[in-house]
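Only a portion of the chains appears, each positioned as in the full assembly.
Chains: A and B, in written order; residue numbering restarts at 1 for each.
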């Protein structure tokens, strides 16, 4: 392929109340607020040198406008445009300057119907990595990955691996050896994106990376102190799959955020993807804890990049199986 | 009162398979094995300078032989003997040398029917506090407290406070302001013993103190690696009551162990006991997580100090109310 996707880079979430969202993301979780106005808040992690990795837009109802990948160069955008068009996908250009701090961006509904975007250029800002005096709450370091529920995981898997150049680090199979869920990466961590069998296309969660496990514990304490106990959906715990030390939160609109520490280096081509059986109890939670039903059933609806309307969801191809749907 | 109880000091648990117990307590949790024979294993924490704080005895069925408190001097034992006899309790002396490493001990069934013991003298041993090369698993530091289910918490509370000289750090009340559960201490931490409304007398758990929260996380990982995932019953989490960062485990016989870090200093007489409503969701788990049913319903049976037979249990006086029974 003649394009180079670097990594999962940002998401745009529609939220119903900016003040509520700011209180959650900035005051409680410690995101850095780069800039904001009456309609939008731009957030980044403490180690990020780019303008933002999360955009919260005021809207009538919660949804996901787009999830975005950074590519190596502007030329990669043209190559991706050609590639998608040749494959019969309808792309859409968003010109430079249209989106705050962003160069031109290419949007398309991917093979599962997820609204994805590619861009090469975003304004850079001062990195706060060593401004420890500003560390608050979860001390969020950077965006790490997207996790999406899709109707046909194997189709998504093949498209991202064969056509977009992703590699698989770990995956889960059902009894018939069908791929039930898969963790795919461009940067050499466990994932930039994961797909799991479920009602889709929907965004299950956005993963943000923390610098150490104690920050996960402290986050729980801070959230509880601020009255956000009910927003702690699952964890802290260790995923068998990925080895991540995790915490799942629901923001005030129900969008799910994973705070995440752990991971490992996946740079080597001879690293064999780790296979997990759908029924291995240590797969989801290494320590054996069950996850709540809501974690399996609920996810954020996504928008059509062309119409701006909600994308219709479908039931998954494979069996929905609670103890096994994803991590 | 003319006796001085120092602290919760040790327990004797009957277990059905010493090898299974050793694998769990020594290999997985990192207790120090001071001494053992075919019938008994003597364990201590890394900072303990006394011979043991936990005794595992081979038996046909799991039960609790006794929970023991250390007193200041031999004279305190005589005073306690007089005190209990005057109150109509039948005491029993276990002479020095009868129990390994222990001076003479006074046993009695307490006001709730719990088998308790007092001793002043135990052999001392080398402390392994700074033998970090021997630290394993949970790196258990020392015994901290006993938690017991009893039929009538208020009666136990009054007896321990008024007659035995304990102080209350925190307590829980039901709607009618009756005491539902209480945390009582002699050493200036949150507790040496807690009582909660439940089918009793039974031992709910023994709490051991760890040196830092990361040791709790590492314990989960080690337990899962060794196949003990199912033995992790609850947590890790933060108790609202006591502020402890906790993990509850079930040993191979079902005895419950709490690994515990946090706590605070309770030395001051002007410290007012913290009152929690039975229905405050942050009381049990500060972060809002629910505890599993088994945690509420299951506990270890205790023996009669005179007959060695199981003590019959009774239903509690106050309502059994799941979300609120204890921490």
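Throughout what follows, a residue touches a chain if its C-beta (ideal position, glycine included) is under 8 Å from a C-beta of that chain, and two chains touch if they have at least 3 such contacts.
Note that this is a predicted model, so its numbers are computed, not measured.
Each chain in view is the same protein; 2 are placed here, and the whole complex, as held in this structure file, contains 4 copies.
Following the convention adopted for this analysis, only the chains that are shown with their structure count from here on.
Distance between chain A and chain B, defined via averaged C-alpha coordinates, is recorded as 44 Å. Of all the residues in chain A, the ones that touch chain B in their complex are 213-214, 217, 220-221, 223-224, 229-230, 232, 236-238, 240, 245, 281-282, 286-289.
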